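Supplied in structure tokens, the structure appears directly below.
For this view, one protein chain was removed and the others were kept in their places.
And then chain A:
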Amino acid sequence: MVLTPEKQTTKLPPSTHEFADIIHRLEAGGSMLPDTPENLMQIIGIYKAYAVPMDFYWRDLLYIAEQVFLEPFPFFKYFISDEYLQRENHYAGDNADLRIWRGVGTAHPELLAFMEKGETTKMPKLLHHLLHDRINMEFAEACMRAMLWHRQMYAPVNQFDAYLDSDEYRANADRAIKAYFQGNPAMLGLYKLFPDMFLEQCRQMSYYANLGLFWEVMAPVFFEMSDIYDEGGFKGVPDAMDFLVNGIFAIAGRPIYHHVYIKGECYEIIPKSKGFTWLYEAALPYVEAVFYRTAPFRGTKSYNAQAGQVPEEQKDFHFGILYADVFPVGTAGIPPTLLMQDMLHFLPQYLIDYYQQHCRGQEDILIQLGITFQRSMYNVTSAVIQALRTALLYPLDDPNPKHLQANREFFEMQLNRFCRPEYNMRDAARLRQIQTQDYR
């Protein structure tokens, strides 16, 4: 038996997959998003525009999880306290545990400026809120709820979900609920009658905390990427993806927990000591729930059970940003509109100039930025796929062809998610469209 020289074995024959080009690119350490300067400029610009509202999202999510908690009438849950605006991000500023962004740890200056003046003028918070001159926090809550509804999707790897159903969690929650409603016989009586009602609310609060902690990481990552790009640090889309991969590994072990503050006292509903970590309990479920699955848009799919448009199994849900049709953004029944409007306030000038030159210029900027956002999320998903490959499989320059074959199968399996014929998933996936610049 003649062994072929080692150098050649490191190369596998070309893939026959429908997205063979993309698989070859992933195998070469690239991204699902083609490496063009235009793409790099777009995705970094949108990371920046996304990070500012995200800086609000994570602060408010934690504020709701820790302070608002089970308030039966949470009228002011989006009126985040000053303490939470001043709260130091664990990954930014001088006091950071692990400094990702070199900027400040408190709320981003652009965010503070927007909260003060909005798109109108300086006026009390309540008026800003009533005039809808504000950050669309509902979008963050929708993401949280998507994660909540798609619980158990990573079982048994995912421990967080299992813990929410454990007796230990029940006991912790019970203590917090009783403390929260202390001196309120009506609510305590209700709790006595329907304990599960408050328990489920409490689980939802735990997901508020989970998502808040996830975004606490992503916001400084995106800020830093924007800064690096401005300094000329990234040479291409793969660089940007690699930064994300490295960030993912650096952060992977950070704790996910849920603390509630009642009358100045801290109740550890999910203690840090449980050892839930960022990568497995927040990042991967988030990507699965929000990028891939979420819930069908009310304005796109019929929930009619006879029509059979919405899958029966949650694993077949394909309504995340990777599949979303961005063209109807701005229409009724299209939830991402909320996020697009949020990002619109914080676009860097170079993106605004770029959008001016295309399609309807200023008029349809919301859709153009939505498509950019879709491109950028394909890049983030690529980073997650590469990170998973690094964690579970083999390096890209592995000399063993079996290992390379395993890598390829992993990539093909990931891309197969965009080719499934059921429920028109194949047509919904935007992977093919983002390969060209004509899609805007």
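Odds and ends about this structure:
Rule of thumb we're sticking to: a residue touches a chain if its C-beta (ideal position, glycine included) is under 8 Å from a C-beta of that chain, and two chains touch if they have at least 3 such contacts; residues count from 1.
Convention: contacts and distances are computed from a predicted model.
Within the choices "FAD-binding protein", "Na+/H+ antiporter subunit D", "NAD(P)H-quinone oxidoreductase subunit D4" or "Type I-C CRISPR-associated protein Cas7/Csd2", the name that UniProt assigns to the complex's undisplayed chain is "NAD(P)H-quinone oxidoreductase subunit D4". One of A:331, A:405 or A:424 touches the chain omitted from the figure, and that residue is A:331. Considering A:18, A:364 or A:398, the position touching the chain not shown turns out to be A:364 (whole complex).
Residue-level contact of chain A with the missing chain is found at 300, 325, 327-331, 359-361, 363-364, 366-367, 433, 439-440.
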